[in-house]
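First comes the structure, then the notes that go with it.
All protein chains but one are shown in place.
And now, chain A:
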Amino acid sequence: MLEIGVNHYLILSGLLFSIGFMGVLRRKNLLMLFFATEVMLNAVNIAFAAIGNYYGDLSGQMFAFFVIAVAASEVAVGLGLLILLYKKYGSLDLDVISSMKG
């Protein structure tokens, strides 16, 4: 219990990932949906760093760097699209902006 191993980090990472996943499932506002995906990306980064530390390997940290870079560009493009959607519909609610029936 007091000795913190890789298991603790991995279980915490899974827990945080499922918190983010629950947010993705229950959110209807697009901006809040983005926040939930950020939570998921951060949870995965913890798992990468923990496994890299456990095996004494730097690849885990490298992949975490690339995840951060991709997340940053995703936010830039995604926020631009959100602004366009808000200009068009006046709302970010998925029920309002959905145009497909079914």
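In this section, a contact is a pair of C-beta atoms (placed from the backbone, for glycine too) under 8 Å apart; a residue touches a chain by one contact, two chains touch by 3 or more; residues count from 1.
The criterion applied here is as follows: contacts and distances are computed from a predicted model.
Asker: Considering only the chain that is not displayed, what protein name does its UniProt record carry among "NADH-quinone oxidoreductase subunit J", "Cysteine desulfurase", "Iron complex outermembrane recepter protein" or "Phosphate transport system permease protein PstA"?
Answerer: "NADH-quinone oxidoreductase subunit J"
Asker: Please output the residues of chain A touching the missing chain, sorted low to high.
Answerer: 1-4, 6-23, 25-29, 31-32, 34-36, 38-39, 42, 45-47, 49-59, 61-62, 64-66, 68-77, 79-84, 86-87, 92-93, 95
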